[in-house]
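Submitted below is the structure of interest, expressed as structure tokens.
Up next is chain A:
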Amino acid sequence: MRNGQIIKVFAQLRDLEIFDAEDQLCGIADDVELEGAPGGALRIAALLVGPGAYGARMPRILARGLQVVAGRSMVRVPWSAVDHVTSRIRLNKTARELGLLAFERRLQPLLRRIPLS
Partner candidate 1 sequence: MGGLVEILLGIMTAVGGFVEVSEATFAAQAGSRFGYSLLWAFAVATVGIIVFGEMSGRVAAIAKQPVFALMRQRLGLTLGLFTLAASVVVSLITCAAEIGAIGLVLNLLVGGPYLGWAVLSTSVLILTVWSMPFKWIERVFGLLGLVMLIFAAATLKIGPDWSQALKGLVPQFPFEASRTDQLAYGYFVVAIFSAVLFPFETYFYSSGGIEEHWSKKHLMVNRLTTGVGFSLGSLLAMALLINSAVLFRPAGVDPQQPGTLALQAAIPFGKWGLAAALVGLLMAFAGAAVETCLSAAYSVAQFFGWPWGRYKRPGETPRFTLAWVGAFLVSLMIVFTGIEPLKLVEWSIVSSIMVLPLTYLPLLLLANDRSYMREHANGPIANVLGVGFYVILLVVAVAALPLFVLTAGGQR
Partner candidate 2 sequence: MKAREETRGPFSLTARRHLGRAATSAVRNRFGVVARCDPLLLLLAAAFVAGGANATELDTAKLAQVRSAVAEAPTVLRIQARGQVTETFAEGLRSDIRKDLQKLVADPEVGTMASAALVAVDARDEPALLSLRDRLVALERAHGRSR
């Protein structure tokens, strides 16, 4: 997506892979936050990433089961951090700056103790 391009927010933005400024896969756009009042213009405020975001999109019982396993964490990626959208969402910041892949960063030191990792 470039300036002036029209996209369908829920068909062409939600559920796309997100790649950061270092071309690292850092999540999926699990939901989209909009801002604006009824009757006025709506703007995309942020992308929401994490089980806390997609839990709201599924039947409650399924969401509860998933959150027992995956938790309720959610990261809010401000729309200003999005550089462009094609078949993927490209960010202009790194995952670390935005708080994405926190789980990976916690696990990496543990796994790196194992040889050949």
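Candidate entries met the following condition: all candidates are chains of the complex that A comes from, given by their letters.
Here, a residue touches a chain if its C-beta (ideal position, glycine included) is under 8 Å from a C-beta of that chain, and two chains touch if they have at least 3 such contacts; residues count from 1.
These figures come from a predicted structure and were not determined experimentally.
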| item | value |
| --- | --- |
| Touching chain, any copy counted, for chain A within the complex - options 1 or 2 | 1 |
| Candidate 1 partner contacts - residues on chain A that touch it in the complex | 15-18, 24-28, 30, 49, 54, 57-59, 62, 66, 70, 87-88, 101, 103-104, 107-108, 110-112, 114, 116-117 |
